[in-house]
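Note that one protein chain of the assembly has been removed; the remaining protein chains are unaltered in position.
Note that the chains take the letters A and B in the order they are written out, and that residue 1 is the start of every chain.
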Amino acid sequence: MKESKFNVHKMALLGILTAGAIVIGILESLIPIIGIPGVKLGLSNIVILIVLYELGVWEAAFVSLIRVLIVSLVRGTFLSMGFVMSLSGAVLSLGIMILFVLLIKKFSIIGVSVIGALFHVFGQIAVAMIYLSTAYILFYLPVIAISAIITGVLVGIVAQLIINTKVIAKQKEKYKF
Amino acid sequence: MDKKKLRNDLLLIVPLLVAAIIALVVLLTRKTNKPLVAKVYVSNEVVQTIDLSDTSERDYTIQGKNGELIVHVHDGSIKVSKSNCPHQDCVNQGEVKDTNHPIICAYNEVYIVIEGASDYDVEI
Partner (left out) sequence: MKRVILPLLFSLCLCSCAEPTPEYDEFFYGFDTYISVKVYEDHHYLFNGFKQKAETFSKECNRFVESDVIGVRQINSLVYDDQWLKVSDDLYDCLKKAVEYTELLKGYFSIYLGALSHSWDVALKDGQVLSEQDVEISMIYGNGTKLEFWEQGQSVRKSNYGEIDLGAIAKGYYLDYVKKCFDVYDMKKYIVDAGSSSILLGEKPTEDGLYTIKIKSVENTYIEAKNTFLSTSSIDNQIYTVEGKQYSHIIDPKTGYPQTLNQTCIVLTDSGTLGDVLSTSMMLMDIDKVKEAEEQFNAKAIIIREGQIIYQNPNIKVVNG
């Protein structure tokens, strides 16, 4: 069978994974982070990481961006500052993770997850600072950075554990994508 | 898991974590000897300066970009007691007494920062 980019089984899998990322995104948006509105834990990165490592760069971008879009539509924050913050965080985090996975191959998934989490938070805070035109937000950066690093480690471990179960690897082999 | 990669991870993560913790410690140990005032900003302009060394209980109504907030001051601490913003982040922040915790209400473009009192009465 030809290896095709538009493999139906792959699409279905991506759909499920995206839905998972969306659900996690919605649930975590209900957790308030004190200090800056719009900063999130970044748990949906578990899914993004898995997709990045198992399915590819474009697929990861797809899942991440669709997640940002749908979560904001569901929560009613579409086009608000929170939406732009999430988008900027997602883009920056994805960018740096892709860089690390493709070019700087010296780190394991945990390292990539941490750097992804940090850049996610940087993206969010940078946008908040621009929208509110103030540097006072930086007061919260150390606390949020520490939390991002810790969740980054946990997210990385969970992602690795799921990859180790070879659930997706088996699907890839079975349906040849 | 690749032992070498894990070691690299630690080399990356630990310095970052340490740096963040140091930054946090430095921030938390900032002190000022001057009497404290709370500055209320709306869309980046100071609209009210509240003297926190006056311990009487009082309320201020602040006109934010998209609505009203009620700021409650008592005994050297300040909090947003009521706001029309959807997320209520500012209200949930609770009381603030020191210079390290700005209260931010993004919906109304309001933020409240505590600083040492300025030496001047007004700035032009």
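The rule we apply is simple: contacts are C-beta pairs under 8 Å (C-beta built on N, C-alpha and C of every residue); 3 or more make two chains touch, one makes a residue touch a chain.
Computed from a prediction, not measured in an experiment: that's the story for all the values here.
Trainee: Counting the whole assembly, list the visible chains that the omitted chain makes contact with.
Mentor: B
Trainee: Among B:Leu6, B:Ala23, B:Val91 or B:Ala117, exactly one should touch the missing chain; which is it?
Mentor: B:Ala117
Trainee: Of the residues B:Asp2, B:Asp51 or B:Asp98, I need the one that contacts the missing chain.
Mentor: The missing chain is touched by B:Asp51.
Trainee: Of the residues in chain B, which ones touch the absent chain?
Mentor: Residues touching the hidden chain, for chain B, are 35, 42, 45, 47-48, 51, 53-54, 63, 117-124.
In this text, only the chains that are shown with their structure count from here on.
Trainee: Could you put a whole-Å number on the gap between the CA centroids of chain A and chain B?
Mentor: The answer is 28 Å.
Trainee: Touching chain B in the complex: which residues of chain A?
Mentor: 32, 34-38, 81, 106-108, 110-111, 114-115, 118, 128, 131-134, 136-137, 139, 141-143, 145-146, 149, 152-153, 160
Trainee: Under the definition above, what is the set of chain B residues touching chain A in their complex?
Mentor: The contact residues of chain B facing chain A are 1-2, 5-6, 8-9, 12-13, 16-17, 20-21, 23-24, 27, 41, 44, 87, 89, 92-93, 100-102, 104, 106-107, 109, 111, 113.
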